[in-house]
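Structure below; questions to follow.
Note that this complex is displayed minus one protein chain, with the remaining chains in position.
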Amino acid sequence: MSKKFWETLPQGSVVLEAGSSAKFKTGGWRSMKPKWIEENCIQCLFCWMYCPDMSVKVTAEGKRAEFNYDYCKGCGICALECPGKKGNKAIVMEEEGK
Amino acid sequence: MTTKPLKLKELAKGEDRFAHGHRMCAGCGAPIVVKQVLMATDYPIIASNATGCLEVSSCIQQFTAWKIPWIHSAFENAAATISGVEAMYKSLVKQGKLEDKQVKFIAFGGDGGTYDIGFQSLSGAMERGHDMMYICYDNGAYMNTGIQRSSATPFGADTTTCPAGDVIPGKPQQRKDLTRIMAAHGIPYVAQASPAHWMDLMKKVQKAFEIKGPKFMNIISPCNRGWRSRTDDAIMLSRLAVDTCYWPLYEIENGVTKITYKPKEKKALIDFLKPQGRFKHMFAKENEWMLKQAQEQVDAQWERLLKEDSAVREEKPAEG
Partner (left out) sequence: MGKIVAVTGNEACAQALKQINPDVCAAYPITPATDLMQRFSSYVNNGQVDTELVLVESEHSAMSACIGAAAAGGRVATATSSQGLALMWEMLYIAAGTRLPIIMPLVNRALSAPLNIHGDHSDGMGARDTGWIQLYSENAQEAYDNTIQAFKIAEHMDIRLPAMVCMDGFIVSHSIERVEYIDDADVKNFVGKFQAVNPLLDLDKPKSYGPLILTDLYHEYKRAQHEVMTKVPKVVLEVAAEFEKMTGRKYSLFETYRLEDAEIAIVVMSSAAGTTKDIIDQYRDKGVKIGLLKPRMFRPFPYLEIADALKHLKAIAVLDRADSFGGYGPLFMEIASAVTSMDTKPAMINKIFGLGGRDYLPEQGEHVIDELINVAKTGKVQTVKEYIGVRE
């Protein structure tokens, strides 16, 4: 006999898969989009440390890589905190969809 | 376990224990606090969470941002709940039913769930001496229910239950100094931290985890909705809170107070207040007394802290 939908729910509403929020993409919330300008990047990794959405990718060597736009909500903390190189920011905010 | 080095490049190679896909508002301070706390150590961690923004946004239906075992039961009881988890761990290890893996226990709560409704539960758990750490992410109001005042709301702030009215211009009372109250419990470690000063924050977490018994950390956590500021200024405001001495970085270890970061130049409180819409009315001509009073409160607290600071006492030779 096939189970009814409510019979398939986990007992006591426990979530069994750790980190499953990754299946919920929050990138669609964005109205402003951060742009990474690699030549101005000094690899300080502040953007990575301060990102509330774990949306700054890092390589296996611990180097900053591209943004993860699947989750980035476009808050702009990274751009504000970016020290840049010689006064030139390595992250700038642009209007989404431009 | 050796304390891991706090080098950004090394930290960045590690795996996040708090995942993306959570539904905190854009630019919220709380997930930054959580990720820094969890990143500071490689010990296994089990956490409880008081009802609030962090809780409702991090675990919805089948989606959880937590990669560590995590439990939410209600609003006022994050401390009691984790104390039960810790007690079970202790019991099963003692009985030989479970291997001791040096698990660390954390309770996360917002200021409402910590300063107010969860205060009794927190106080009780600390007094009982559980091997746990309570972390308050303090955004200074009940943000999850729509920015109502809490006992952590700063003097003068405009919230939905203490609006800046013509007769009563915002919150009339000073904030409760919870960090000191927790220190008064005589627990081995109490600290105040800010996500802008990530190294300081993580060092405190690391230190706390090496201490057996109850620990408390109060961490400022900007909320751009409630503070009515920009979505990009959570770190900037946490830094200004520290540089104006509104939110001093210090720790009290076994009763000894140590300021862990002293601003080279103490900034005026208005630098912290100005970017926040919740303090806007205080800048009106008729409310200037509020700015003065707010500054006086911060000055008094900072002076008191300086007097208590062990480093300062050590520098001064005994008189006579």
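By letter and in written order, the chains are A and B; residue numbering begins at 1 in each of them.
The definition used in the following text is that a residue touches a chain if its C-beta (ideal position, glycine included) is under 8 Å from a C-beta of that chain, and two chains touch if they have at least 3 such contacts.
Source: prediction; values computed, not measured.
Of the options B:R128, B:K207, B:R225 or B:K258, the residue whose C-beta touches the omitted chain is B:R128.
Touch with the chain omitted from the figure is made, among B:L6, B:I71, B:I181 or B:I270, by B:I71.
Contact with the chain not shown here comes from a single listed residue; of A:M1, A:L16 or A:A60, that residue is A:L16. In the full complex, chain A makes contact with the omitted chain through residues 5-7, 9-16, 18.
Interface with the hidden chain, as seen from chain B, comprises residues 44, 46, 48-49, 55-56, 59-64, 66-74, 76-77, 79-92, 94-95, 97-98, 101, 103, 120-121, 123-125, 127-128.
Following the convention adopted for this analysis, only the chains that are shown with their structure count from here on.
Centre-to-centre separation between chain A and chain B, using Cα means, comes to 23 Å. Chain contact summary for the complex, chain A toward chain B: residues 15, 17-26, 29-30, 43-46, 48-55, 58, 60-64, 68, 70-71, 73-77, 79-81, 93.
Interface residues of chain B, counted against chain A in their complex, comprise 8-13, 16, 18-32, 35-36, 58-68, 195, 198, 230-236.
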